[in-house]
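The complex appears here minus one protein chain, its other protein chains still in place.
In order of appearance the chains are A and B, and numbering begins at 1 in each one.
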Amino acid sequence: MSESTLSRTAGPTPNAGLGDRLTRLLDVALLLLLLVVPWVAPSFWTYILALSLANAIGVLSVSVVIRYAGEVSIGQNFFIAVGAYAVAILQARLGVPFPVGVAFGTLLGCVMGLAFAWPSRKLSGVYLSVATLALGLCVPELLLHWTDITGGFEGINVKPNLVAGVPGGIQQFYVALGGFAIVVIALARFRHSRYGIALLTARHHAKAAEAFGMPLASVRLLVFALSAGIAGFGGSILAFASSTVSPNSFTFWSSVYLLVGSVVCLYSTKPSAAFFGGLFITLLPQLLSDYGELVEIIYGFTLFVVIYLFNIVLPHLQAAIRRKQARNGHG
Amino acid sequence: MDMANHGAGLVAKEIKLAFGGLQVLNNVSVSFPPGVITGLIGPNGAGKTSFFNCLTGLYRPNSGDISLDGRALKGVSASRRARLGISRTFQHVALSPELSVAENVQFGLHASRKSGLADALLPLPSAWSDREESRHKAIEALSLVGLSHLADVPAGGVAPGTLRLVELARAMVGRPRVLLLDEPAAGLNSSETKDLVQTLRQIASRELVMVVVEHDMDLIMQICDVINVLNFGTLIAAGTPAEVQANPLVAEVYLGAADD
Partner (left out) sequence: MLSLIWQGAITGLLYAIASLGLVMVFKSSHMVNFAHGSMAGFCAFIVYMITSGLEWPWLVGVLAALATAVALAAIAYFAIAPLITKEGTTATIATLGLGLMLQGLILSLFGANIVNLDLPLPSWSMQVLGLRITLYELVVLGVATFIVVFLFLLIDRTRLGIAFRTVSTHAFAAEVCGLSIRRVHLFAWIASAILGVIAAVLIVPTTFLSSTTVTTFMLQAFAATVIGGFDSLPGSIIGGILVGIATNLFAFYVAPEFMNTFLLVFIFTSLTIFPGGILSRRAGGRV
């Protein structure tokens, strides 16, 4: 059985090398284009793109769970809120500089991720998904309770004061771009690391992974630590880029939106794809700001269309083409 | 390692395993000494793969003891057993189609690699040498099965028969103490099988415990020094290939059936 899945899923495309080179070219072009944005684009667009980059980090944190563990998380808003509020609270209440806040937010996210995944580390992914639902839903009530620290409904303002004398918008943009680049590079390294290899084996053959030293519990804990760390980091960047944190930005639904972002970029951890995912979920609500309820319908619909396209339509087409080639080969 | 330390190899004593009411293994006692290629045969459903799963720690037997060189393995997880040098291949190819062939083989080194999480994410120099070394070892193992030219091809694009050899390379790359092969020749054509026999002879050594489950009788008779026969979870015969072939009981339940 596994043999047939193995040969079915891949099918080496003759121009795989070309495709790789093309995406790399796209990534570089995107980076160069983004580098000049604050100098050529209106400040509104600079702001939107900064938010997109920060959201793209959140999207990556969702994609990591799906790609490396084959599980769904809809509680990422928790870890993102941890990172965002870490930066905001440290800056506003204790005057701690932003880089320290980021480091703290990322670490705290990691620890929370481990603690969260621990109870269900040996169980079927279903239990994990349901736990992420509870995790996602409990964020607002926690933020609204300790108003002295969190600022309640209003939230806290985050000052872009990393480099004195540089306009806030430019700081926010480059911090978001830098943060995104760090995550993307780290994930590219991770893919070929000892753990990347182990996780991708475990995803397809859990028993084989276990027999070579990577049991399910390790897979879960590692992936959630990584994903929550990225989410915490992304939250920190988001707080800086949007200059404010408030409970409304971290509801359960924002996790579902991140999942939509991850689906539209096909769970990819490649830079241009992840950026597109972030852009999609940042731009759409802006464009449709007068028709709030439409956003959810469009998100849901897009999610369906993309899943159908890549799980049903394309495989059918590929099979049809292969049949045709086979017929021509015989004829 | 000197001769005295080659130890007892892998020893299973009175293994019993049941799923619900189904008795899969019934008092199976076998020892697999180092330097000997042991065959494990029996009709489908005789419990061979379940026995392998008990040896590697994927299943927990209801009773009985397994030890490696005198060290009891009771309560030792599959992952820890991997670290002790127990390695295996699977009846159904269990590689990741997303990884390249070389990366799949590198996974065989997972338990012995030291690089940590920081190395996985950050560009540290220590990580580079670890990655280089593991890739080098993987390609070495691949050349042993004659596949080093496929190193960078995604495993999903490789023919199923070839993937069996990739799995063999993955099982060998960490220089294991115990090598358990679950139907290594299934899906191979005759010339590939001939190559496999040669490779297995090449890797057999005085230190290595090698166990082969196989339906291809020619292969088993050619390479095994000792053969054990399982039927309905019970060990019914053991001995040299010639002895087993001459055993009327075996001929009745297994060889006879295969000749039809």
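Basically, a residue touches a chain if its C-beta (ideal position, glycine included) is under 8 Å from a C-beta of that chain, and two chains touch if they have at least 3 such contacts.
Everything quoted here is computed from the prediction, not taken from an experiment.
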In the whole complex, of A:S129, A:N157 or A:T244, the residue touching the missing chain would be A:S129
Determine which one of A:L34, A:I74, A:V158 or A:A225 touches the chain that has been left out. A:I74
List the subunit A residues touching the unshown chain? 66, 70-72, 74, 119-120, 122-127, 129-131, 133-135, 137-138, 141-142, 144-145, 253, 256, 259-260, 263, 292-304, 307-308, 311-312
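In the analysis below, only the chains that are shown with their structure count from here on.
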What is the distance in Å between the mean C-alpha positions of subunit A and subunit B? 39
Residues of subunit A touching subunit B in the complex: 1-7, 9-12, 16, 185-186, 189-190, 192-198, 200-201, 203-205, 207-215, 218, 222
Touching subunit A in the complex, subunit B uses residues 56-58, 77-79, 82-83, 87-88, 90, 92-99, 103-104, 106-111, 113, 115, 117, 119-123, 127, 130-131, 134, 153-157, 159-160, 163, 170, 187
